[in-house]
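All protein chains of the complex are present and in place, except for one that has been dropped.
To keep things simple, chains are lettered A, B and C as they appear, and every chain counts its residues starting from 1.
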Amino acid sequence: MADLTVDVAGLRLENPFILASGVWGETGATLARALRAGAAAVVTKSVGLRPRPGYPNPTIVEVPSGLINSMGLPNPGIEEYGAEMEEALRPGRPVIGSIFGATAGEFAALARRMERWGVSALELNLSCPHAKGLGAQLGQDPGTTKRITAAVKAAVDIPVFVKLTPTVASIAAIGRAAAAGGADALVAINTLKAMAIDLDLCIPVLGHGTGGYSGPGIKPVGVACVYELFKAVRVPLIGAGGVSTGEDAAEYLMAGATALEVGTLVLRKRDRTFRQLSRELARFLASRGHRSARSLTGRAHRGD
Amino acid sequence: MADLTVDVAGLRLENPFILASGVWGETGATLARALRAGAAAVVTKSVGLRPRPGYPNPTIVEVPSGLINSMGLPNPGIEEYGAEMEEALRPGRPVIGSIFGATAGEFAALARRMERWGVSALELNLSCPHAKGLGAQLGQDPGTTKRITAAVKAAVDIPVFVKLTPTVASIAAIGRAAAAGGADALVAINTLKAMAIDLDLCIPVLGHGTGGYSGPGIKPVGVACVYELFKAVRVPLIGAGGVSTGEDAAEYLMAGATALEVGTLVLRKRDRTFRQLSRELARFLASRGHRSARSLTGRAHRGD
Amino acid sequence: MARRLTHRPRIVTITGKRAETPLVSTLRWRDATKARPGQYVMVWVPGVDEVPMSLCDIGGVKGIAVHAKGEATSALARLRAGDRIGIRGPYGHGFRHKPGKCLVVAGGTGIACLAPLVEKLARRWPRPSVVVGARTRSELLFVERMRRTGAEVVVTTDDGTAGRKGLATDAAYELLNRNRYSQVCSCGPEAMMRVVASLAQCQSAPVQLSLERYMKCGIGICDSCAMGGLHICVEGPVMDSRRVAGLPDFGAFRRDACGRKERM
Partner (left out) sequence: MARRLTHRPRIVTITGKRAETPLVSTLRWRDATKARPGQYVMVWVPGVDEVPMSLCDIGGVKGIAVHAKGEATSALARLRAGDRIGIRGPYGHGFRHKPGKCLVVAGGTGIACLAPLVEKLARRWPRPSVVVGARTRSELLFVERMRRTGAEVVVTTDDGTAGRKGLATDAAYELLNRNRYSQVCSCGPEAMMRVVASLAQCQSAPVQLSLERYMKCGIGICDSCAMGGLHICVEGPVMDSRRVAGLPDFGAFRRDACGRKERM
């Protein structure tokens, strides 16, 4: 059987599949459930300094090729999240702490707290497409990206991942800035800004108007981003966006990813998500004579 | 029967459906075919100063929710295109000339030529996602967008449309720049940068590597862009991206569009594309008691 | 023309509106979707909010019983026939009904999700027993509706203004002593359901409880309704009491829109 283990910036993972931030991640018990269901690691919901209720419902709407969500970064605040982390850590697998803030100082403070709560790595949300002054609005600027990354790196000893938005002129430029700031890995992509309008009521379905588009429809964009980042930087990449089958995972790996984050698929597959992906990827590797998931990383660049 | 006529920057259209650039548009006879098949207007293939063969094949690959193309702006050059225009103009409906160049001067020269060939309006391609130093690489910068738009406006008397890329931090900022340059209408969106990798050969399918993603999978992104532009500028908007049914068209209209460009749908519907869209939109309008397509424009903003 | 998407609100027009109690009104609309007793829908009040509501009618006409307590429910209660709302669902697990005599214990608006179950059960023998409890006479909901089913209906009010004075659990205790039940179904405050579940243990009848938690997505991904790693929106709202009993939050904690835990 093909070897599925991978290593991302020192994190040894049993398989390349990580639960993406914001799905199943508001409570520690659900994170633990994902780990027990075969996720090699999980990313917490993005957590900020203070409790935040998020945007008004509806916060989710289906489109033919995915979902649009405008959760609006609801979270209980970093202090309360400590209790969730206790539960999340119980299965003994890596938990990655996602954080968001408005300034480099906020990010550093959150990072220190998350480190104390026991996460194995941090993920900086510089990419949420619908929160004013947060997320993508920071991560669209190379200077800000570098500054925040450097501030967090200086504040903690654990690896720091930076999660990028595809809604920029050049994701390679942002990736280089994050790498220059000391990022240990880059995660691409967060959701694309999108919207759905109700045709009977003639108003946007989501309470917030626009939201973030995830699921199968964004995979071609995510693969291109990972491919471009692989050419631009020398840090490991975590692919995300529409991973729904082992073959999708293989495509991201070939583009340059070392591991994958998976979100929207959990809607359809629930607890089967991660074991099924591992099984499918293993079957893919075996059928094509590849010995390991690792060996696929960046394969599509061989001819460059 | 509901009134489908619309007016875009002085162009009176029998229905809101326009053939998008690059689909069926390399030759004048095919543009005429689209007009005879019910398109209210057509946009030519993007034409440059000199003949250009485009990128190596494969230049097109299907994905589950659309197509990725890397045609690479093939065109016979503006001089030869005059002969095509003669044929395109035969049905007597508006032909919109799409042009691309590397500098404001090139755009102005092309615009003058297109005007001489008899187009009713110009569309500036500041948005092709895969051509170096052209298209999106210009349209991602507000200053360049404004400068090129202004140069073309100064060169011609016909309306000037600017076609925008969604691959920017803020499409509203680019839209405002185009409007400040004098754009008479904005077209949103061009394709999203994307890619597909062959899982057997472990190489990108497209000869050029990355390409532009079109079709149903990009509609939620296009609708959000039109919605944001409607809030940002006071010029008419032409929606594009994944329009496949009359309901899709209605959604774009409600978001703020006055007319629609349609590309990828032509793959499946051929000559039926435009009449079917008109029929479906008319049926939608009638079923919801709307009197005209026009009356839908911007409806989703009423509650703002 | 386009394919119907499961997780997208479909717009329906309210065909009927009735004030059932000073605080509770029912809204009804035509809707051919299949539903089981105990399932809920996400109700979009345009421009206001989208909130979970149990279906109190599950046939070709669907209905909800709205207890106006905040912005969304008050907006819902202000709607009239002809107004439009958006509906996603029915979602979640409803009540499974097995052959045999059933005890139904409802507290407050809890009767809303139990009413369709009683109507279903009462069509066959043996007739079910139904406890309808409320704080006071004016808050009693669906008592006539329950009587019409032919079920044995026991009404309780905390203040004795109607039926028996006392708690619904008191009546449940007596019924459990008097009859043999092959299952117990309950919906109401968690403190009440906790008692119902422990009372029923002596008869070793399986107990199904309908839970309420803060819901956003309704489809098991946002985690806002999570209790001990289970999503009430998908794995509930109706759950077996043995499963519920293992959840430390049951009867003790709930979460707010931020995901903060708060004492009930």
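As a convention for this text, contacts are C-beta pairs under 8 Å (C-beta built on N, C-alpha and C of every residue); 3 or more make two chains touch, one makes a residue touch a chain.
In this text, all values refer to a predicted model and were calculated from it rather than measured experimentally.
Of the options B:T59, B:S120 or B:T297, the residue whose C-beta touches the omitted chain is B:T59.
In the complete complex, the hidden chain is touched by one of B:A196, B:A240 or B:L277, namely B:A196. Residues 22-27, 29-30, 32-33, 45, 51-54, 56-64, 67, 69, 71, 74-77, 80, 83, 196, 198, 200-201, 203, 205, 207, 263-264, 266-267, 270 of subunit B touch the missing chain (whole complex, contact as defined above).
Heads up, the rule we're going with is that only the chains that are shown with their structure count from here on.
Distance from subunit B peaks, on a Cα-centroid basis, for C. Distance between chain centres (mean CA atoms), subunit A to subunit B: 33 Å. The centroid of the Cα atoms in subunit A and the matching centroid in subunit C are 37 Å apart.
For the pair subunit B and subunit C, the distance between C-alpha centroids works out to 51 Å.
Among the residues of subunit C, those in touch with two or more other chains are 2, 47. Counting partner chains per residue, subunit A has residues 63-64, 196, 200, 203 touching two or more of them.
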